[in-house]
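Written out below as structure tokens is the structure these notes cover.
Just one protein chain is left out here, and the rest sit where they should.
After this line comes subunit A, so read on.
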Amino acid sequence: MSDTDDDAAEGWFASGSPAGTEAAGGDGALRARIAAGEADEPRDWPGLAVDSGFAESRDDYYDRLHEASVTATREAVRERERADDKQLVHAVRAMDDCERTANELAERAAEWAGSLFDGAEPGIEGARAVAERDPDGELERRAVSLAARVVDLAAERDALAETIERTAPAVAPNLAEMAGPELAARLIALAGGLETLAKKPSGTVQVLGAEDALFAHLSGRAPSPKHGIIYTHEYVRNTRPEDRGSAARALAGKLTLAARVDHYSGERRETLHEELRERMATIRARAESGNAGAADDTEGDA
């Protein structure tokens, strides 16, 4: 091997076929090298690529690099954003754990503080007051310190909520806009990822988070649930009870589409949001026209 070949061995194009043997840049191995390759030092890659026969000329080299870098980076971005949905799932689960643990510990802290100080209040706010006290002696120090842990956990919960607010729109722009960042994150977490959510039928999305009720229904002990966690959405919660089924179905239908657009294209799609707003306006207009109890369950998936 000549020196040139040794030098070229580190370049992104080292595994590529020579010029003219295939569509420029249309080579998965080259894209993988761009994404994952390394070199200690830069070199005159265009010159080396021409010398090694990878490209016919510097211009040809740059054409191939353009094609390969655009495709490789587009793929890498997709992959990274997909990985980000897993981070969102961790964040939302951690947030719930912090909240639950903070509340549990707050109870313990309040009980203890009540035995030591006058006027100790329950809950996180109670813990906050206790945490600010000047402790006297070892036991008070421990009780006050425990209350401080409660306050820290509550602050961690809030910080996680902020992180979710910020990252959910990057991971799933349409879903986050439609559901709000927190509900979007919960839906993704319940499904186990954005891709799995995107592949679920809208009837399943509608009852995600109502697994217990669904199980009761399937074993013949209860009516079929009309909504799962999407109940927390304003469109469902603030719709009168007789129209809630329609509202939940319409919302779940659009949320499912939003998750698909987010997973497959990642672009914001205004029409989705408009259609849902219109559909909701129609459903709510029923209440105003005094058309009580109309048409629950007669609507198709919106």
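Everything below uses one rule, namely that contacts are C-beta pairs under 8 Å (C-beta built on N, C-alpha and C of every residue); 3 or more make two chains touch, one makes a residue touch a chain; residues count from 1.
Here is the rule we use: contacts and distances are computed from a predicted model.
Peer 1: Could you check which of "ABC transporter permease", "Ferrous iron transport protein B", "Fibrillarin-like rRNA/tRNA 2'-O-methyltransferase" or "FAD binding domain-containing protein" matches the UniProt name for the chain that's left out?
Peer 2: "Fibrillarin-like rRNA/tRNA 2'-O-methyltransferase"
Peer 1: Out of A:Val77, A:Ala159 or A:Ala285, which is the one that touches the chain we can't see?
Peer 2: Of the listed residues, the one touching the omitted chain is A:Val77.
Peer 1: Tell me where the left-out chain touches subunit A, residue by residue.
Peer 2: Those residues of subunit A that touch the unshown chain are 10-12, 33-35, 37-46, 62-63, 65-66, 69-70, 73-74, 76-77, 80-81, 84, 170, 266.
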